[in-house]
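Some notes on the structure that comes next.
One protein chain omitted, others in place.
Chain naming follows the written order as A and B, and within any one chain the residues start at number 1.
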Amino acid sequence: MTAGDPPRLRLQAVDVGYTYSGRTATQALETISLDVHDSEFLAVLGPVGCGKTTLLRIFAGFLRPTTGSVACDGSVVEGPGRERGYVLQEDAIFPWMTVRENVEFGLLARGVDAAARGATSREMIRLIGLSRFEEAYPKELSAGMSKMVEVVRVLATDPAILLLDEPFGALDAQTRARMQDELARLWERRRKTVLFVTHDAEEALYLADRIVVLSPRPGRVKADFRVDLPRPRSLEARFSPAFSALKRQIWEALG
Amino acid sequence: MKSVSTQRLVLGFASLLAMVLAYALVSNAGLFRPEVVPPAREIAVAFTELVVGTRPPPVTESDVHKGHHGHSSDHVGTLLQQGVTLQGSLAITGARVLIGLAAGVPLGVLLGVLMGWSRRADDYLHPIYVLLRSVPPLALITYVMLWLGHGEAHRLIPIVYAVAATLVIPAYHGVRDVAGTYVVAARSLGARPWLLIRKVVLPAAGPAILDGLRYAVAIAWMTAVGAEMLMSENGMGNLIVGGGLWASRTQTKADPAVVMVGIVALAAAGWAMDALARAATVRLTRWVR
Partner (left out) sequence: MPPKKNNFFLGPGLRTRAARAFLGVGALAVLYGIAAEIGRGRLPDRIWLGTHYVENVQLLPPYRSLLEETAFLLESGILLDSVAVSAGRVLLGFLLGGALGILLGIATGRAARAEYLADPWVTFFRFTPALALLPLFVLWFGYGEGSKVLLIAASVAVVTLLGAHQGVRSVPRVYLEAASALGASPGLAFRKIVLPAASPQIFASLRIGLGLAWVTIVVAELIDARMPSLGYLLTLAGAYPRVPTMVVGIATIGALVLAFDLLALAVHARATRWMRRTA
């Protein structure tokens, strides 16, 4: 692969639409076409109810689009797959397992033996600084810690693509900022392809290489632009003029 | 905190004590006919006789003068004639309850999990379930008897049926409502169905199922006693109703003292089993937030 070639496509949505059936049919998405490139950190930004969770679920393989199609690495998405790690918006840490057992779960599913599982999980847990809580149950963790465990639980299986649905939505501002730093740090170590959904413009700017803005329901792509802020991004970056200029761009796009 | 629980214990105990004392007073005062409100003494006597298992001494003239009625020992007499004791009957009924639970719980949980897991199975099976559970289990007893003759089957089958029917709904809701999110997360992590069910669905639905289990225990006791009252020559139901063959059952006048003993024993046994189930639930759901 020469320098001139465009980075390969990992995820592709072509004219995807989704309508929820029910007493009143609601159209969540309307002809969305989106390309996600290898090692790209893409943030999908939009107001509440614009269909971004629906889009992520479709990419994750849990919903089948009513129109259009979604492909991963060239083949049509038929269901969930190990190459697409998915962190839900809701609380999905398994409360009946310890932190370690949670992180090991994906490896257990793959048939990895106990020793190897232990080594990987220990390392992952160390990365987020929760070694003290390795044998604790989720009920002893705060919301932020819980979510980070979910993130490394997915990372432990080393998926090529990460789908994150507003993982830090339920956290307070300080914790959220800290978790964003953690995530950025983790991403720096192994450049995975990330599709990150959020309604927070600042979060999108801080973390992403590229931002796609969705319109309110039914969701359509309103804007798509690169974020060329230097990495690694620090606290100062949040206050730089380039950051503010981009933020203004986003707000205008959000309308 | 301590004052609340001690207050609870004290008041509860006081209430219990008051109940027992009041009963003893009222019943011994001779205000009611002994057939209706058996004197506490008779209850105690019946209890001892049924536990020890020996025949009561024959009624003598002096007994009758004292107001001790002869017919009240007919019931006990019939029972003792058949070798029935209180603890024996309790054990037999308890055994039936345990067998019924052992068979009914997996059946009900399996069905509930299946219906909660697969929309398709739910659509097909749910209406059938609703139809079947509307049939009171004990109504089946004579029908089963025609098929399988007079044996344990027609007593156990209603119990298994009742227990299974009771557990379907909690298992169903546990899987559908609780486990949903966890299943999505687990599937993205690559879990195959077998691992999914063992390590995700069942634990997630566990608390709901355990709650249902407690209710099923109470239902199992009720059905067991009912079945015994109808068609059994042993067990607590039989003890309460008076022994003898079922044809003559409605004729035998039950001794209220024996009935009281039976009720108290059943309440105690039911309470004990529930306490066990409660303890097990607490132990198994320590992780719940």
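The definition used in the following text is that a contact is a pair of C-beta atoms (placed from the backbone, for glycine too) under 8 Å apart; a residue touches a chain by one contact, two chains touch by 3 or more.
On a predicted model such as this, the values are computed, not experimentally measured, just so you know.
K.L.:
Decide which residue listed in B:H150, B:R198 or B:R278 touches the omitted chain of the complex.
P.N.:
B:H150
K.L.:
Sort through B:A40, B:L138, B:A185 or B:V200 and give me the one touching the missing partner chain.
P.N.:
In the complete complex, the chain left out is touched by residue B:L138.
K.L.:
Per the definition of touch given earlier, which of A:S39, A:S69 or A:S240 contacts the omitted chain?
P.N.:
Checking each option in A:S39, A:S69 or A:S240, the one touching the absent chain turns out to be A:S69.
K.L.:
For chain B, enumerate the residues touching the unshown chain of the complex.
P.N.:
Listed in rising order, the touching residues are 4, 7-8, 11-12, 14-16, 19, 35-36, 119-120, 123-128, 130-132, 134-143, 145-147, 150, 180, 184, 218, 221-222, 224-226, 229-230, 236-237, 240-241, 249-250, 254, 256, 259-260, 262-263, 266-271, 274.
Note that in this section only the chains that are shown with their structure count from here on.
K.L.:
With centres defined as the mean C-alpha position, give me the chain A-chain B separation in Å.
P.N.:
Comparing mean C-alpha positions, chain B is 52 Å from chain A.
K.L.:
In their shared complex, at which residues does chain A touch chain B?
P.N.:
Those in contact with chain B are residues 60-62, 79-82, 84-86, 88, 90-92, 94-97, 105-106, 108-110, 137-139, 150, 153-154, 157.
K.L.:
If we count contacts the way the header does, which residues on chain B are in touch with chain A in the complex?
P.N.:
181-182, 184-192, 195, 199-200, 203-204, 206, 286-289
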